[in-house]
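Removed from the display is one protein chain of the complex; every other protein chain stays in position.
In this document, chain identifiers A and B correspond to the written order of the chains, with residue numbering beginning at 1 in each.
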Amino acid sequence: MGTSTDLTRLTAAETAAAVAGGEVSAVEVAQAHLDRITAVDGRVHAFLHVDTEGALAAATAVDSARASGAALSPLAGVPLALKDVLTQRGIPTTCGSRILEGWRPPYDATVTARLKAAGVVILGKTNMDEFAMGSSTEHSAYGATHNPWDLERIPGGSGGGSAAAVASYEAPLAIGTDTGGSIRQPAAVTGTVGVKPTYGAVSRYGLVALASSLDQAGPCARTVLDAALLHATIAGHDPLDSTSADVPVPDVVAAALRADVRGLRIGVVKELGGEGYQAGVRQRFDETVELLTGLGAEVVEVSCPNFPYALAAYYLILPSEASSNIAKFDGMRFGIRVGEDDGSPSVEQVMGRTRAAGFGPEVIRRIMLGTYALSAGYYDAYYGQAQKVRTLIARDFAAAFDTCDVLVSPTAPTTAFKLGEKLDDPLAMYLHDIATIPANLAGTPGMSLPIGLAPEDGLPVGMQIMAPAMADDRLYNVGAAVEAALLERWGRPILEEAPSL
Amino acid sequence: MADTPSITRDDVAHLARLARIDLPPDSLDHYAEQLDVILGAVAQVSEVAADDVPAMSHPLPLVNVFRADVVRPSLSNAEALSGAPSVESERFRVPRILDEE
Partner (left out) sequence: MSTASTAEDVLPYDVVIANFDPVLGLEVHVELGTATKMFCGCRTEFGADPNTQVCPTCLGLPGSLPVVNAVAVESAIRIGLALNCQIADWCRYARKNYFYPDMPKNFQTSQYDEPICFDGYLDVDVETDEGVRTFRVAIERAHMEEDTGKTSHQGGATGRIHGAEYSLVDYNRAGIPLIEIVTKPLEGTGKYAPEVAKAYVAALREVLRGLGVSDVKMEQGSLRCDANISLRPTPESPLGTRTETKNVNSLRSVERAIRYEMTRQAAVLMSGATVTQETRHWHEDTGVTTSGREKSDAEDYRYFPEPDLVPIAPSREWVEELRAALPENPAVRHKRLQNDWGISDFDMMAVVNAGAVDLVEETVALGADQAAARKWWLGELARIANERTLDLADLPITSADVARVVVLVAEGALNDKLARQVIDGILAGEGTADEVVAARGLAVVSDDAPLLAAIEEALAAQPDVAEKIRGGKVAASGAIVGAVMKSTRGQADAGRVRALLLERLGVTED
């Protein structure tokens, strides 16, 4: 590898091959990315914590292993940005919240442990909406992340930090978590690839829960193959997570290499498009559907009649589970404690003061909403009814997958909006996840990949691919086929169109 | 829900108490307003006829996930207390507890 090569521009697959082949050391790769972070993160603010020492130590270990002739795993020496909602032993983990400021967990999440075991070099922790509640990272207690395509715009959320880190070449890979679209929507607005695996495919142990029945960690990358390599590294049964699926992980890497849609039936979801979707988003999506037909797929329209109720069901189920999951943040065992010196307050008062000071307004709104929805007298009308709607949405998916191999839709109704634009209008913000939420409710997998720039604003547009539970490999097969065809059409990766920072 | 109950300032105060969040009194009206709008939107779920539809609490149909009754290593006392705001005599120190026993 020549010295003129910018190591930060390589894909994860290329980086791993270069490290394994001895063309470059893992330490050089890590240092190049740390330098890039130093150069651009002041403007992007993708990271909440950069672990220079830990990253270089991990890279050194990979180099030593290679020197000793040990077999390297497929991502050994590849740098990665970890969403700050996953625990990493001894490294600050805040979930974007003031209430966890300074907390260093005494244990690794299973995802973290698998990354470490695979020789992946964890550069640091990425910014996010507080407790993953949001679609813009503006709800982070530590300031918003900026979209590398336009620093005045949102990078999506909640995993805007992870997506922006990948889009701005601070890391070739990142881990995101997706409860209602927090991997896929940021991928869409930053021109990157993001995958929410099937619920239960990736362990949630050490993932600070937002909504336990919806949360799923997954890969963020610049290419479909890179995402597949990361998916294969983190997925698999974990006895520490009761909701983890004890089934073999589909061969997503092979699927990404296959990239062949001939003979597949692809359903365009009627309810996810049309009104409320930006013209340029619709245009790029329609073009891509046409492209799929050209590649040999059979494209049909399918209806999922209950999808219009997904957002409402989601904003009952999520706050209900979240209000309970976030109860443990009370200033007693970890995190900050507020208001103990004022008089001789009771434990009840200190908990109340700590939580009032430690949570931002969106977290407070959702906790109150969930508390309300679970209350005696409202449970059946709200939480109970939302869970029934959830069943209907899962049935819509099942019916659609009876006739289609995968479903597609735009990932988000618009391209990246301006920072501050929707901050005071919670409902408008919630609507940005309208197309991604159904997959979380059903537990099925989804991928977003870039399909071009909207003509009206020159910003990236994402397409969502959805597959049945445990058929995550189909996402990678179809995604890689689209990616290859578009690359051929464009002549270079879409991120090359982004302004240099 | 045609007759969605509207959220009052007192409701917000009650919810805040249940959720142990010591909200400043001057924020209650604002939260009431916002929650009212959100609840109005999510009440849409009631439009779906779903009386005979089972509720879905878990996305995967797993049952009987158990662990053998075998000891695993615990944290050390120092690790357990490492994140605590206040510690005394190997225990978590918390402010005085009212009312209950």
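One rule holds in what follows: a contact is a pair of C-beta atoms (placed from the backbone, for glycine too) under 8 Å apart; a residue touches a chain by one contact, two chains touch by 3 or more.
Since the model is a prediction, treat every value here as computed from it, not as a measurement.
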For this session: Please work out which displayed chains the absent chain touches and list them by label.
Result: A, B
For this session: Just name the one of A:Phe329, A:Phe359, A:Phe401 or A:Tyr476 that touches the chain not displayed here.
Result: A:Phe329
Problem set entry | Touch criterion as defined above, residue of A:Val44, A:Leu207, A:Ala259 or A:Leu407 at the omitted chain | A:Leu207
Problem set entry | Touch residues of subunit A, complete complex, unshown partner | 86-87, 93, 95, 100, 103, 105-107, 109, 204-209, 211-213, 239-243, 320-321, 323-324, 327-330, 332-334, 344, 347-348, 351, 371, 374-376, 379, 383
Problem set entry | Missing-chain contacts mapped onto subunit B | 14, 17-18, 20, 57-58, 60, 62-77, 80-81, 83, 88-101
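Going forward, only the chains that are shown with their structure count from here on.
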For this session: Starting from the mean Cα coordinates of subunit A and subunit B, work out the distance between those two points in Å.
Result: 24
Exercise. So in the complex, which bits of subunit A are touching subunit B?
Worked result: 103-107, 199-200, 213-214, 239, 242-243, 245, 306, 309, 311-313, 315-316, 323, 327, 330-337, 339-340, 344-353, 355-356, 359, 364-365, 367-369, 371-372, 375, 381-382, 384-392, 394, 426-427, 441-443, 469
For this session: Enumerate the contact residues on subunit B facing subunit A in the complex.
Result: 1, 7, 11-12, 15-16, 18-24, 31, 34-35, 37-39, 41-48, 50, 53-60, 62, 65, 67, 75, 79-80, 82-86, 92, 94-98
